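Missing here: one protein chain of the complex. Every other protein chain is in place.
Labels for the chains are A and B, by order of writing; each one numbers its residues from 1.
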Amino acid sequence: MTYEGVDFYDIESELTDEEKMVRDMARDWVEAEVVPNIEQACRDGVFPDEWRVALGEMGVLGMALDGYGCAGMSYVAYGLVCQELERGDSGVRSFASVQGSLAMYPIHDFGSEEQKQKYLPKMASGEWVGCFGLTEPDYGSNPGDMITKAVDEGDDYVLNGAKMWITNGTIADVAIVWAKLDGVIRGFIVEKDDPGFSAPEMTGKHSLRASVTSELVFQDCKIPKDRILPHVEGLKGPFSCLNNARYGICWGAVGAAQSCFHSAKEYALSRIQFGNPIAAFQLVQNKLAWMLREITKGQLLALSLGRKKDAGTWTPEQISLAKMNNVDMALEIARMARDIHGANGILDEYPIMRHMANLESVKTYEGTHDIHNLILGRHITGIQSFTREL
Amino acid sequence: MDITIIAETQDGGLHPVTAQLVGAASSLGASLTVICPGGAGGEEACGISGVGKVLAVTGDCFATFDGGAWAEALDAVAGGDLVIGAAPTSGRDICSRIAARRGVSIIQDVINLSPGLNITHPIYSGKANQDLTVTGNCVLTLRANTFPPAPSGGTAQLSTVQQSGDVRLAVAEAFARASERLDVTDADIIISGGRGMGHPDNFRHLYEVADVIGAAVGASRAAVDTWEEIPHSLQVGQTGKTVNPSLYIAVGISGAIQHLAGMRTSKYIVAINKDPEAPIFKVADYGIVCTWEEAIPVLKEELSKLT
Partner (left out) sequence: MVTIAVLLKQVPDTTARITVSDGRVDETAISTWVTSPYDEYALEVAIQHKEASGASITAITLGPPRADKVLKDAAALGVENLVRVWDDAWESLDSNQVQAALSTILEGVEADWIYCGKQSADRNQGSTGPGVAERLGMACIVEISDWDVTGAQPSFTRATSSGNERLAPTPPIVLTFTKTETELRRPNVRGIMAAKKANIEVVSADIGDAQVQVVAHNPPAQKPEGRKFEGAESVPEVVGLLRDEAKVI
């Protein structure tokens, strides 16, 4: 059977022709290239370089940005692409999120004209890979206290410090690094050959194995003055990037959930126990019904948020709710699907366990589940509870 | 009603389907003329019972295949209210053109035909059939091996007519076809082997059968996993390829659910397995309880007789 996404509420009828075409393009690619090769990539712990090339050729990198080689498509179209990529693997969607939302977006919105012209076309085509360095070994949910710093030395800035958990770091040509200059958080563009910069890969992951995760190390790393992002200061810089990437995740999680649901449904219909397909048992049907329900809600949430993104009427809290909800439901669906698959569910013959492990990362990065709870809590009560005097 | 039948020829003689065309046309109770493109098979056609007249059409254009030229030549000599040809590629090409020349409709791949002109042909690759009637004249091509052949014993007159058409296609180069193995996903017939084949070398027997009927060879996962000579690209099933051929022949395959997941939508399934309890028999249209060692040589021989 060819893969068909879940569409219980006829989302299809609410999409434009272009949105459907872009979605189908990504779906066909994932079906042809990712699905048959993802397990091997995970076993090898690599992000296949052909995928970088293909994503660039398809034009999905930075596709919601305007100009400089970017397509300027709707955020809904971008979301649909994230959904399809993550249906293949969260690592593929991560690559696209980091490139488009976390590396290209800040150059596009906060960079100088020269910076845009130099970097964006090559990043849109996939020729150059970007990464986003915010998290540090000691500062995750609390990046405002970061210690990486930049010093103005006349002709150059000199960076010192370290970033950790940086997706694409080792394979990146361009790193967007957030560091404090005179105590204020600023964005810097670091190139892979800059002196004093290195990006060793982190190994031993049980999750997002087909995605490169790295440290970024700056030891008196010297970069020219024109590499600072001129148009943003403070946490607003990284946070606006994160809002974009989180938006993509809320669609991506729907894709991972659909993959698990699809597999669970097929399996339940073909697995016979006690003389019946297990799909004939009420307990199993209950699980499938729950999955359908959660996926459908997640889709409607994502679509509604996407339309707001396109109209410019979204709020960060709405994004927090959608990211948190959709990753949470996807993870729960992965676990339930694993249960339905019985012992087979632990095999890499099925996508389930991989999605489940991946989603654990997705739950944590781009603001942990609970950080989003705190964002909503502050919104509801007007009281921030991120910090407290002990 | 006058019917003209365009003979299907092969290797300078008549293709057996021609007698089937005559058989089908006879049921319409009309006078039958058979025309033989390039003159091949004229004598044989005279011997088919029910044929009234045979025209051997000879002309320069018949040296290579150019549907346009052939249709022009044949249409010039063919009378007939109804023209009937066979459905393989060349027949479809010529008949489409004859219909277009006459400004009438063509219905291809007909599987049922009765007087009054009631016509049935498959649509959606056989997922449905369409019944049609036609006002006025038309051109039909008939599916091979669907209509009973007319018996021999005919005594029709053979006349030869010289008629050519305007040739616009020239062959720049003719060459042997590389014997590429069909991929299972492209094949209309698949013969797959499982662990019951005993040894990878025994897949040779499956390839021999495949060659006879233009099939692709597939395999179960047990075969692919056990023997490295059997490539993963042959694997049919949940973690292999999903196939949907007209005919799937499973040899020494037990029929595990994961295998069935990849082939159960095949139109017809034949199972050859020595274990009468093997689950593959539950999905087989024709199950043969037998070892492959005994069954395959007979299968090969019987299939060779067909073509």
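Following the convention adopted for this analysis, a contact is a pair of C-beta atoms (placed from the backbone, for glycine too) under 8 Å apart; a residue touches a chain by one contact, two chains touch by 3 or more.
Bear in mind the structure is a predicted one, so any value in this text is a computation, not a measurement.
Peer 1: In the full complex, which bits of chain A touch the chain not displayed? Write them out.
Peer 2: These residues of chain A touch the chain that is not shown: 1-2, 4, 17-18, 21-22, 25, 28-29, 57-60, 63, 71-73, 77.
Peer 1: Hey, which chain B residues sit against the chain that's not shown?
Peer 2: So the residues of chain B touching the missing chain come out as 10, 64-68, 71, 89, 92-97, 99-101, 103-109, 111, 118, 122-136, 138, 143, 145-146, 168-177, 183, 186, 189, 213, 244, 246-247, 267-268, 270, 276, 281-290, 294-295, 297-299, 302-303, 306.
The rule is short, and it goes like this: only the chains that are shown with their structure count from here on.
Peer 1: What whole-number Å value describes the gap between the mean CA coordinates of chain A and chain B?
Peer 2: 52
Peer 1: Taking the touch rule as given, give the residues of chain A at its contact with chain B in the complex, in rising order.
Peer 2: Checking each residue of chain A against chain B gives 1, 266, 270-272, 349.
Peer 1: Which residues of chain B touch chain A in the complex?
Peer 2: Chain B reaches chain A through residues 238-239, 242, 257, 260-261.
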